[in-house]
Each structure stands twice: as structure tokens, then as C-alpha cells.
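Heads up, one of the protein chains got dropped from this complex, but the rest are sitting where they should.
Entry: chain A
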Amino acid sequence: MIWVNSGTASLTQFNLKTANLQMSYFSIDSIKDRTFDAIVVGSGISGGWAAKELTGKGLRTLVLERGRNVQHVTDYPTTMMRPWEFPHLNQMPKEVKDANPIVSKCYAFNEDAAHFFVKDAEHPYVQEKPFDWIRGYQVGGKSLLWARQTQRWSQFDFEGPARDGFAVEWPINYNEIAPWYSYVEKFAGISGNKDGLPQLPDGEFLPPHEQSCVEKYFGQQMAKHYGGTRPIIIGRCAHLTKPNPIHFQQGRAQCQNRALCQRGCPYGGYFSSNATTIPWAMKSGKMTLKPDSVVHSIIYDEKLGKAAGVRVIDAKTNEAIEYYAKIIFVNAAALNTNLILLNSTSHRFPQGLGNDNGLMGKYIAFHNYRTSISGEYEGFLDTTSEGIRPNSSYIPRFRNLLKQETDFLRGYAAGFNSSRITFNDRSGMGEELKTSLAEKKYGNWRVGSHMMGETIPKETNFVALDPNLKDKWGIPQLRISVSYDDNDEKMVKDYHEQLTEMFTKAGFKNIQTHDVPNKAPGLDIHEMGGVRMGKDPKTSLLNNWNQLHACKNVFVTDGACMTSTATQNPSLTYMALTARAADYAVKQMKAKNL
């Protein structure tokens, strides 16, 4: 394959089978048509933010998305379907499950949202160790499907690697990112309660969801037994509990508590790129959005010593085409960002763009979601919760917070949920059964919690390009070699002990821990790292502004940039890092430094 080329970038022969070169591309006009101020690779949570920020600052921005277009509302085919309208009541047919053993493990891969997930055979990868890689290739990416929990990191989290001696020191601190958290929270719409916790800083909150009486009771009991060190708070989440004018301007309306978010929300009740940042960027008149555009690699201009643009393959026609810009934001989702950069080789960067130290693809980490605990409470039996809450309660990290106190590093946050057990007598048959099915009976309160553990980035957890296997466009497949370690095992044990103790102190009964030791990493869908930020170009890939140390006009602000993982759901931090980096990038462009 010959790449359509401007002449300024290196002309390379590629061995793709399906080149379809159109001579018109060589004309000067064509090059001009394919030249923008900025290119954003990916349209998920962080790519959407890059698009909004860059267009908002006046940059003509090309947004490339490898998947199909998904327009807000019109492309949510299941969003208004009622339960009985799903032929299998939302369960996936066996044939689909058998053909898709990986994505079928994801809790949200059901009849109502299956069309937003990548099927196993469509985009193969190599599991050097078992890893369930869950992907959403479409405009909006996984922002349509995410769990919408949005907690700020605290200074305890940014200090983690330096204090505990793993990975490398973060090049930024909480105070530097705090204003950017505020900035993105106001626009996205984050619901929460101001809890005043140093380990989980308050944000710009819309009104919080309500806790159930058992959740409040659990909080009171924990305050009594642990003196305020183990608060039980309502989750902070990207739902418009009470929209502000800025949200109405986006065309969004109040969250309707349907909790059918994974289908796409016709009200724009939760934050997604599709409902929020992408239409906002579109409205600026500065964005060109190109779906079905698979980015092959980034073009490095050897003479100018910076990136010149990107090589793209049209997913439908297999045409190869190049686009050019002064700055490039890579927001392809953590592992695919690694893949693109590793595949961006040149004379200057034979191991991948900006990869002078050979660390690109290494120090991949994630969140350990493999264990949970359940119990029952026999109190408050004259009360119940009613309706649906697209949120749950939350237990911020309390382990090793102020100092090292266990035989493992870092700690875990946890969800906490409660509801009355309801059932009907199903023992009979005939009229007797019909009558008993209409009588809802109440059991105890059911309580449950799941662990969200910080994992330690290690050089041995890595992704790399497979030397032989390629995808259908000739792009190397990604090899994933990521697994749990001893620290994770100790943390699971501690979570079981501590939560059992907490549940016991609260008077909960029938306490049971659930662990799936052989559950592969990946289903947290929080893979991070590989292109980490750091102070020293010798030990990191990105600087404190998310710029590649060695190629300053390329920015990485998705999960790939993460130096460590903390315990918080990461998306809010990606949003803040993206807005901050975009602001910096535009200032640098104006100062003619880029």
C-alpha cells in the first residue's frame, strides 16, 4: 500500500493488500482539504473532551473514530423498548454467547446494548495471559456504556508512587488539576454530596442521590466503630439530578431515574460524548467528524522533528489516506493508544513514537474488581426503598491512607448497596400459583459491596505489537500480558477481613465473601498506563502536560497516560487532564512553540 502523502512526511511502502489509491489526492487542494489545526484520535470520553476544548478555542479539528457514527438519540434503537419487547427478556442468545466468550463476560452485554460492544471475532487480540478486553468502537466509544461513577483523585493518590516507591513519581499534584476537575464537572454535570473528605475531595456537585435507611445506618455504625475513618457516602456520578442552564444549552434534560443508561439516554440524563461534548463541538462549526476511520499510525516528520499527521484506513472502503495537523491528541482508549503509538515507527523512533526509553506499553495497570461481599440486615423491616437509583453508596479508600499499615501496598474503595429482598411464593401450580405471584413478600434487607482495588503498575504487565498477527487492515494485533500479583491477592484477603468486620459490627447477618481467583483482569474496563506521565524522559513517556517528551505536538490524555491507578473510577480524571492539556496546547500553539 502506498500512502497518500504530502511530501513533507516520510513516504513509506506498506504491505497492505487493499490499497485503493486515488490520484486526485495528490493535488495541492486535496492536501489542503486534509490539513487541520488539530487531530483528535478517538471520540470516547477523553476524545470528546479534546474535540470540545480544541474547537472551543477556535481550532479546526478533525475527530477520527474507528467505529460507526452513533448520533445522540436517533442511534439508540433500544432506548425506549419496554422489557417485554426484548425477545429473550434481555438475555443474549446462546449462539451469540458461544461465538463471543470474551465480551459475553461483561455485565452489560445484553440484548439492549449488545450493538455498542465489539464482538470477539471482529477485532482479535492475543492474550499472552488471560485478559478480557472490552471495547466499544463507535462515535462516543464506551462513554455510552460506562458506569458513570465520577470521583476526584486526592493528593494521597497523586503522592502514591513516590511515597510507596513504585512506578514513577506523578509530575502533577492535586492542586494543579483541581481547577480542571471543577471545569469539567460543571459542564458534564456531576451529582454528589459535599462530604468534606481529604481522601475524596468535593466537587462542583448537582444534588446528591438519596441513601437508603440501611446505608445511612451503616454509615452511623462505621462512624461509631471507626471514628470517622471509614465514611459511607452516596456515590458521585455523572447524572443530571438537577440540570443547570449549561446542561439545557447542551440539549440535555433531567435524569429520569430509568437506569437504562447503557442503551444511550434520550434525555441526555447522564454524560456521554454523544449527548454532550460531540454535539457541542459540532455546534462550533470547527469540527470535522469522520467515523469509520481506523488510525494506523502517526506520521513523524524527520526534518521538522515533530508529528505531521496520521495515517488512516477507511474501515468501509479500505482506502488509505493521510491527514495533517499541527497538534495531535491520541485518545483511542488506553490499550489502543498504546497500539497506535507503538505502530508509529520512523527512522527517528524505530520502537514507536516517543519511545526512546523502551518503556512504551509497559507498566499497564487496572482495577481489581474480582471480589465482593454480601449480607442481610434484620432491622428496618417496616421500611423499604422505592423506585430506581442509577447510583449506589460508596466507601472511599481507608487502607494505608495516611501511612503504610498492611503487608500490601495501597488499598481499595468499595461500592455499597442495599435493598429489601422481595419474593413471591412459587411453590404451587395453577390458580394457587397465579394468586401467590401477585403477592409481593418482603424479606430482610440485602446488603452488598464490591471491591475496587488499586493495582501496582509493573514492567512485567505490558502490551506489545504481535510480530506476526495482523488485523484485517494490516495493523499488528495487540499482545496483552497482564495479570494479578501477590499484592492483589493480599488486598483481596484484607478486603474480605475488613468488610466482614465492618458488616459484623453493623449487625449484618449471613455474611458471605465471593471471590473468583481465576477471573481474568479486564472486566473492570479500567485498563491504564503504557504511556505514563512522569518528570524524567528516561523513565516516562509523557510530561506534566501530557505531551510526549520526545515529540511535543502529540498529546495523550486517555487512560494510557496514567502513572498509577488509585481506586477512583478514572473517567473524570481523563476529562480533567484532557481539558488541561488542550488549554496548554492551544497556548503553546499561539506562542508558536508547537
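Here, a contact is a pair of C-beta atoms (placed from the backbone, for glycine too) under 8 Å apart; a residue touches a chain by one contact, two chains touch by 3 or more; residues count from 1.
Here, contacts and distances are computed from a predicted model.
Look at the chain that isn't drawn here: its UniProt entry, checked against "NitT/TauT family transport system permease protein", "GMC family oxidoreductase", "Probable chemoreceptor glutamine deamidase CheD" or "Gluconate 2-dehydrogenase subunit 3 family protein", names it "Gluconate 2-dehydrogenase subunit 3 family protein". Checked against the full complex, the candidates A:Ala99, A:Leu197 or A:Ile388 give a single residue touching the omitted chain, namely A:Ile388.
Touch with the chain that is not drawn comes from one residue among A:Pro83, A:Gly196 or A:Gly358, which is A:Pro83. Not every partner is drawn; the one left out touches chain A at residues 73-80, 82-84, 86-89, 91-95, 111, 115, 209-213, 215-216, 243, 245, 248-249, 251-254, 256-260, 266-268, 380-389, 420, 426, 429-431, 433-434, 437-438, 442.
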